[in-house]
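Below is the structure I would like to discuss, written out as structure tokens.
A single protein chain has been omitted from the complex, and every remaining protein chain is retained in its original position.
To keep things simple, chains are lettered A and B as they appear, and every chain counts its residues starting from 1.
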Amino acid sequence: MNQDKLDTFTLDGQTIPFSAGQTIIQAAIAAGVYIPHLCFHPEFKPHGSCKLCTVKVNGRQTASCTALALANLVVENNTAELNNERLTLLQMLFVEGNHFCPSCEKSGDCQLQATAYELKMMSPHFDHFFPDRPVDATHPEYLLDFNRCILCSLCVRASRDADGKAVFALSGRGIKSHLIVNAESGNLVDTDFSSTDKAAHICPVGVILKKRVGFAVPIGQRRFDAQPISATPHPIAKGDA
Amino acid sequence: MSELDTLNSPANTPSPPTPLPQAGEGSQVSGEVNQSGEGHHVKKLKVATTSLAGCFGCHMSFLDIDERLLELVKLVEFDRSPLTDIKHCGPCDIGIIEGGLCNAENVHVLREFRANCKILIALGACAVNGGLPAQRNHLSLTTILEEVYHAQHGLVDGFIPNDPELPLPLDKVHPIHEVVKVDYFIPGCPPSGDAIWKVLTDLLAGREPELGHGLIHYD
Partner (left out) sequence: MVSQIHAAYLDLILTRYQHNPNHLLQILREAQEYFGYIHADALSYLGQQLSLPRADIAGVVGFYSFLSDQPLGEYRVLFSDNITDRMLGSVDLMTQFCAQLWVEAGKVSEDGLLSVATTSCTGLCDQGPAMLVNNIAINRLTPERITAIAELIRERMPVSAWPASFFAIEDNIQRKDILLNGEFQSGSALAALLQRGADATLQEIHASKLRGRGGAGFATGKKWEFCRDAVGDAHYVVCNADEGEPGTFKDRVLLNRYADQVFEGMTLCARVIGAKQGFLYLRGEYRYLLAHLQAVLQQRRSQNLLGHRILGQADFDFDIEIHLGAGAYVCGEESALIESLEGKRGTPRNRPPFPVTNGYLNQPTVVNNVETFAAASLIAVKGGEWYASIGTTVSSGTKILSVSGDCARPGLYEYPFGVTVAQVLADCGAQETQAVQVSGASGICLAPAEFNRQIAFEDIPTAGALMVFDQSRDMFEVARNFVHFFAHESCGFCTPCRVGTSLLANMMDKLALGHGSPYDFAEIEKLNTLLQSTSHCGLGHAACNPVLDTIAKFRPAYQKRLIHHEFVPAFDLDFALTQARQMTGRDDSGAHFEST
């Protein structure tokens, strides 16, 4: 490939190089710039559903995980307008499910929570839906707490694309959309889910949890206790460095 | 206009709360709060606190500001609060609510605070999103009362208390912003003493309260 000179675009005035085929968020992460995101993961095909990574490209909002980087684009990211919109999206996710952080073992290591800290979400703002979403504790090693699902579909993609399985799928429509597992019983224990699956370790929130290891890391030492998510390199980006 | 007029906090209000009197130099707080007519006298802000469907953990955390309490009482005077045992809230500058709403009395107290306080603060997870008590919300109240007073193992001749002195439970637990306008939120279970101190001192100084990394947390 001819890479003598990479094309560039600007992100909040900063020049960001990119290679052909990279999306805006991929180029930003490679350049060490944080764009809030939840359903995006560097290892998987972009989904574009959470809309947290919405940026303004040449004056128009678009999801940076699905928008290809193009030469000379003018991209806005860290602006009050966009951050306010992202904050509202977060508040929507918080009222849509049942997110009780104090009793969640993912607390401190949760991408939803850390992103909400980053964007200074002080309250969920809207009226809560308080949906009824029973927990699936059938599997001997893993627990599914659907109350916290944000429908990012990372587990669906990981199971399908990395594990070659189809343990998870989305069902329902609209506000009734929900995660299901691939078993007639509807229970995780009756799927071919395994603790070594990529899907077992991909959930950005506290839905897919390994049993009997919760709260092992003391408060103060968890992933996002030390520094905010914006200063926490993506595990993959870090690995690349 | 005061900085407090341009809120970007998630306070659910299109119109900003009445601004507090601006703090003077060196923590001196002046204003027209106590309508005593003594114009140049330093007046303390009135603060009321209460715990609704909470566990008093947030109040305990409030006390964790430790020796800064001494500094605080130079600036504020407590109205209704577990600290004073005053039973009803009078006109106040700041009302601090711990806990969500699980019964009729919680609603009455919250409304009393909203009616009397210029600024209302939701303190802690339960006030902010219902917290632990709200985890009953996926069950019907009928089922819960039935289970607790009739069906539970070991009960003999159980009956559901019906004394008019007792507040009736709401069918669902609500965070307080779903029932009244709330001006500021301090999340956490409990929020740290430092977080509470930061918000209060920001407000007393006429600044928009802001919690940085480490001070804002939901657990």
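Here, a residue touches a chain if its C-beta (ideal position, glycine included) is under 8 Å from a C-beta of that chain, and two chains touch if they have at least 3 such contacts.
The structure presented is a predicted model; accordingly, all values stated were derived computationally and were not measured.
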Q: Consider the whole complex, including the chain that is not shown, and state which of A:A162, A:I180 or A:V217 touches that chain.
A: A:I180
Q: Considering the whole complex rather than only what is displayed, give the residues of chain A touching the chain that is not shown.
A: 46, 48-52, 54, 61, 63, 66, 85, 88-89, 92-93, 95-96, 126-127, 129, 150-151, 166-177, 180-184
Q | Those residues of chain B which, in the complete complex, touch the missing chain | A | 12-15, 104, 107, 140-142, 145-146, 160-162, 164-165, 167-172, 174, 178-181
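By definition in this document, only the chains that are shown with their structure count from here on.
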Q. How many angstrom lie between the CA centroids of chain A and chain B, rounded to a whole number?
A. 32
Q: Sort out for me which residues of chain B touch chain A in the complex.
A: 8-10, 12, 122, 125, 128-132, 134-135, 137-138, 172, 174-175, 177-178, 182, 184-187, 189, 210-211, 213-214, 216-219
(Q) With touch defined as at the start, can you tell me which chain A residues reach chain B in the complex? (A) 80, 84, 87, 91, 94, 98-104, 107-108, 113, 116-117, 120-125, 127-128, 130-133, 219, 225, 227-228
